[in-house]
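All protein chains but one are shown at their positions in the complex.
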Amino acid sequence: MNLITKSLAALAVLGMTSAAFAEPVKVGMITTLSGGGASLGIDARDGFMLAIKQSGNKDVDVVIEDDQRKPDVAVQIADKMIQSDKVDILTGIIWSNLAMAVVPAAVAQGKFYLSVNAAPSQLAGKGCNAHYFSVSYQNDNLHEAAGAYATDAGYKNTFILAPNYPAGKDSLTGFKRFYKGELAGEVYTQLGQTDYAAEIAQIRASGADSVFFFLPGGMGIAFMKQYAQSGVDIPLIGPAFSFDQGILQAVGDAALGVKNTANWSKDIDNAANKAFVEGFQAEYDRLPSIYASYGYDTANLMLSALAKASPSDADAFQKALEAADFNSVRGKFSFASNHHPIQDIYVREVVKEGDILTNKIVGTAMTDRSNAYVDDCKM
Amino acid sequence: MLRETPVNIALVLLLLTVPVAASAMDEPFIVTLATKVAIFATAAVGLNIALGHGGLVSFGHAAFFGIGGYGAGILASHAQNYEPLMTWPFTVEGTQQMLIIWPVALLAGGIAALAIGALSLRTSGVYFIMITLAFAQMVFYFAVSWPAYGGEDGLPIYVRNSFPGLNTLRPLDFFAVAFVWFLAATLFSILLSRSRFGLALQGARQNVERVRAVGIDPYRLRLVAFTISGMITALAGALYADLNRFVSPSMLSWQTSGEIMVFIILGGVGRHFGPLAGAALFILLEYALGGVSEYWKFLLGVLLLLVVLFAHGGLIGVVTRRRHHG
Amino acid sequence: MAEPILEIRDLTKSFGALTVSDHISLDLRAGEIHALIGPNGAGKSTLIKQICGELQQDSGSIRFAGRDLAGTGTVERARLGLARTFQVSSVAPEFTTLQNVVLAVQGASGRSFGFLRPVLSDPSLTGPARRHMERVGLTGRENILASILSHGERRRLELAMALAMEPHVFLLDEPMAGLGPEGSVELTAILANLRHEAPILLVEHDMDAVFALADRISVLVYGRIIATGNVDDIRSNPEVQSSYLGETA
Partner (left out) sequence: MSAALLIEQVLNGLQLGVMLFVMAAGLTLIFGVMGLINLAHGSLYMVGAFACAAVAAATGSFWLGLAASLAAAAITGAIVEIVVIRRLYSRDHLDQVLATFALILIFSEGTRWLFGSFPLYLDVPPILSGAVPLPGGGAYSLYRLAIIGAGILVAAGLFLLIGRTRLGIRIRAGEADREMIAALGVDIGRLYTMVFALGAALAGFAGALVGTIQSVQVGMGEPVLILAFVVIVIGGIGSIKGAFIGALLVGITDTLGRFLLPIAFGTVMNASDATAVGSALASMLIYILMAVVLVVRPGGLYGTAT
């Protein structure tokens, strides 16, 4: 399908949605709106709500609650949404550990869960579930792409580092899955660590030709600023999280030129993405982040499925979701058999547009990438 | 002016009737909230034995809360995966039976409290506050970085552990379990405070020289009190793990230690039903204010500050307009 | 003569350059009241603290009932039968009078690890406690908080707590301090009886009480015992006259 017909189809879907529902649908969004990781949750929420607003659909009732990035709080909110608000669909969780706390119990109670970000391997493999869909990626994807990119770029001796927690370990495993060179070093830092002088010294001494790091949130900001000051000029590679719109401005020029892997960028050229980026800027007066794009896609996927079936008819609704009959801002988008996306993953470079730091696509790291856990999932 | 006892009885009856009524009106979430109140109150009853009766300001009770939680989580996860906990020198299987999980949580919390207490009680005052914090941080970082049981991601319990004759997945059944434990812990704490041990412990808080001069060793008293305190808090941790069907290092964080202390101070230090009043108020605020504003913690901070500065007897103290004595 | 119950030999203690106990030797015999007098800063309280184990001496020995106390702490010495009252009243302020005395009875019983039975309904504790309170004249004040007792009552409460320990020796650090003349007279009468239970080492400034009660008196000046003897010996001792009694008389 070419771009024009696809966007026409999109308009057609948007036009018919409001007529298609008989009864309102309740959606529970559990996300992080306060404390350290709030910027991610706020973006995911804003992207999600933008899609709902653009659709003009008045029959979707979204209940939003702040999980404070605490698993126990997230579980209680999920209980409340299921028991008290009687929601049909849950979404919104940013962090893998919160997802692991909420998702298995929620889907066991027959609710649908659509992930706007977190997609731990447990939920992709043995623990997969018919009612669980990840719209963003499988957690390993961007790290795998970074490994593939490092190999393509001819790096032979990469230094890799991540925080010492499960997502950090998954990240390095993912990187190594597609990286063919040697490792100059493998270091686990403390979660929440803010000073990376010791690690930077090791990088300097290691003789590496490239550095892969996965340090989400404030950790990445600190690392890059310190790295830029250290006089080490070995090229950096990372997944998109540390180069996201929300934190690039805080990193400053230290991030310029760094290559990062992402399944979305604001310069992907399609009508849906244009509508999203412009709509987001008009609505919130800032550039959208990758989390906003996941939120936006999640909402559109949900709307597309709601147009065909009601969540009360679980099998039909699941089929409608599996069809992924919506226009992703990423372009190509379909679901693998374990309900995780099959999509292209790009290499982006941090550039300056006027005074604003942002990302530009410079290549494709992986095409039609699914995930490593498809075969483990017996649905 | 109200007497304290009727206020206490009213509080307990409220805790009992609200969930029963909510359950009848098909509002299961309110039952869940009440269960949370009962569990937090139990944790605070535990801390109150050290803090209120013994004057031992522990800033590290999250360690015991988390150890209890992990005890439940680890046993349950082994049972779920059909992997024995250990195979040498003898085989120990995991379990989802609360009647086994509870003694394990009590024992694990007791051993940890005994070890931490034995070292920490060599210090006093601010040093005691800080060394208990340090030990809790140690356990926290251990849990975060130890990969076997989920590390930072935590450990899910997919199905709530079971108790003979009850369907613990039904909110009201599980509330009953938590409520009975809360009552048992509170009654034990009341009996304790009036016993020989309680008399000596409270005496040591008021005047340690005097207690030594009558031939009682305060170190042993305090160590036993700290251990009992850690055990009760660990039990509450095991219940909390079951409430959420999930355990994570956040149960071990220093903020958790702070929150358990907040329950006590909100309710009134050294009062037997202070933990209940404090935990109930805290959770009520969390949900009332949390709905009003994203910044509800700002309001919580202001309220806590006002209580500490101006309402020293805590909530029960305000209601009964009476400072606490002994 | 019987062997002394408490026997102090060559006790020495310094804080830096200041020697607070300078080769002190002192005996306490069964049935006697031995008063320790001396000007402020002479080292009387420091001596009491060493005897009850709060401070450890630099050299010299303290023997109690034939046993060397070296290396034992306050708690153990209390268990062995050394009962002490404090110079500044030291009770548990949030407890009632009765609870304070029960605490002492319980300490003497050596059983503090009962967890369930309420102490106040345990006659093996409250019985003796009420008896001791009666002896010091606190009957009827059982349920008063110690913090709101009058000064004199609090001194008597201390004494009741010492009695409750059924000790082998009383160490009384200025029990009359702050009492009016009337209170001193009452307390003197109580103390006079006490010597039949156990001998008393009495640190006191109130000379009327000392002369009325003491069988023997030791005079401590600048950390040294300058004289020991019966009341008449001390009254007539010229060195004591010049260094101590002269000032106060």
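Residue numbering begins at 1 within each chain, and the chains themselves are lettered A, B and C in the order written.
Basically, contacts are C-beta pairs under 8 Å (C-beta built on N, C-alpha and C of every residue); 3 or more make two chains touch, one makes a residue touch a chain.
Keep in mind that what you see is a predicted model, and the values were worked out from it rather than measured.
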Quiz item: The complex has one chain that is not drawn here; which of the drawn chains does it touch?
Solution: A, B
Self-check item: Contact with the hidden chain (one of B:Thr17, B:Thr87 or B:Thr123)
Solution: B:Thr123
Quiz prompt | Contact with the hidden chain (one of A:Gln249, A:Ser310 or A:Thr364) | solution = A:Gln249
Quiz item: Of A:Gln54, A:Thr151 or A:Gln202, which sits in contact with the chain we cannot see?
Solution: A:Gln202
Practice problem: Would you mind spotting which of B:Ala62, B:Leu155, B:Ile216 or B:Val262 touches the chain that isn't drawn? | Solution: B:Val262
Quiz prompt | Contacts of chain A with the absent chain, listed as residue ranges | solution = 33-36, 38-39, 42, 164, 169, 186-190, 192, 194-195, 197-199, 201-202, 204-205, 218, 221-222, 225-226, 229-232, 246-247, 249-254
Quiz item: Which residues does chain B use to touch the chain missing from this display?
Solution: 51, 57, 59, 119-120, 122-127, 129-131, 133-135, 137-138, 141-142, 144-147, 254, 258, 261-262, 265, 269, 295, 297-298, 300-305, 308-309, 312
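Definition applied: only the chains that are shown with their structure count from here on.
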Quiz item: Can you name the chains that touch chain B as well as chain C?
Solution: none
Practice problem: Looking across all chain pairs, point out the one with the most C-beta pairs in contact. | Solution: B-C
Quiz item: Taking every chain's C-alpha mean, which one sits closest to the mean of all protein C-alpha atoms?
Solution: B
Quiz item: Which integer distance in Å separates the CA centroid of chain B from that of chain C?
Solution: 44
Practice problem: Would you mind pulling out the distance in Å between where the CA atoms of chain A average out and where those of chain B do? | Solution: 37
Exercise. Starting from the mean Cα coordinates of chain A and chain C, work out the distance between those two points in Å.
Key: 76
Practice problem: Note the residues in chain B that touch 2 or more other chains, in rising order. | Solution: none
Quiz item: Considering the complex alone, what residue numbers of chain B touch chain C?
Solution: 191-192, 194-200, 202-203, 206-207, 209-217, 221, 224, 325-326
Self-check item: Touching residues on chain A, where the partner in the complex is chain B
Solution: 33-34, 65-66, 70-72, 75-76, 79-80, 83-84, 96-97, 100-101, 104-105, 108, 120, 164-167, 169, 188, 190-191
Practice problem: Enumerate the contact residues on chain C facing chain B in the complex. | Solution: 52, 54, 73-76, 78-79, 83-84, 86, 90-96, 99, 102-104, 106-108, 110-120, 122, 125, 145, 161, 164-165
